[in-house]
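One protein chain is absent from this view; the other protein chains keep their places.
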């Protein structure tokens, strides 16, 4: 399973802060994003950053591993 | 009379923190400096700033008025 | 002694943070700090309160990384970063950053670097609670 986390403005649009997504071998970050964007188009309008296991992920070709924690995030506004 | 004040590293070299100098009509800041520099050459080696009545004075042609408070200062090192 | 990098609900004391920062060395000649506060007005709307959401574990690890990056880049003696995650009112403290160096230029540059990087790299989001309703802040790109 992949744990997908949402925060702040994104969770407001997905209605869920955690999704459990079935892991498929070879699955990339980009594929996961595309699937979720199709389910939550309104939320993904504001998604512009992703992280895998708490690390900024800039390469959407990255292959995920089973048990990964993935998040798709809106622009930060802390500080 | 003109009150001449010295501070910090300059007073260490003049041995006095206040001098009373006779006022002469037409006397300029530059003339006063030259007289004092002749009396205290070691102190004036480190003088690089002057003030008249608590205002930075950059023009040594400035005419002094009776009762002025003049200071000849070493480079500042506060802060 | 409190950690050099923290996310916490409660307010912090600048005196306490500076004392902790100075404890690391007697060679610190310049300390630059940045304090971010809640404003009562933003983009033309009055703001009553501000609340936050954060990806806590990642936010803390990014803040620690920013501190280490700044320490190395600007040859700091020490640095601290504290971010509150709480519901705050106008005037309240949100974030505190301190950079201590031998001389002031490095302290200023490092302090500015840390708050700029925090805004870019740390997953924290701010929601403004206004009389007209709540809105997540969308920073300008």
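Each chain carries a letter (A, B and C) given by its place in the written order, and its residues are counted from 1.
The rule we apply is simple: contacts are C-beta pairs under 8 Å (C-beta built on N, C-alpha and C of every residue); 3 or more make two chains touch, one makes a residue touch a chain.
It should be emphasised that the depicted structure is a prediction, and the values quoted were computed from it without experimental measurement.
In the full assembly, the chain not pictured is in contact with B, C, by the touch criterion defined above. In the full complex, chain C makes contact with the omitted chain through residues 13-15, 18, 22, 26-41, 90-91, 102, 104, 107-108, 111-112, 115. The omitted chain makes contact with chain B at the following residues, 5, 7-9, 11-12, 46, 49, 51, 54-56, 71, 73-79.
Heads up, the rule we're going with is that only the chains that are shown with their structure count from here on.
Among all pairs of chains, A-C has the largest number of C-beta pairs in contact.
Set against the C-alpha centre of chain C, every other chain centre is closer than that of B.
Distance between chain centres (mean CA atoms), chain B to chain C: 48 Å. Work out the mean CA point of chain A and of chain B, and you get 71 Å between them. Remark: chain A and chain C have CA centroids separated by 26 Å (rounded to whole angstrom).
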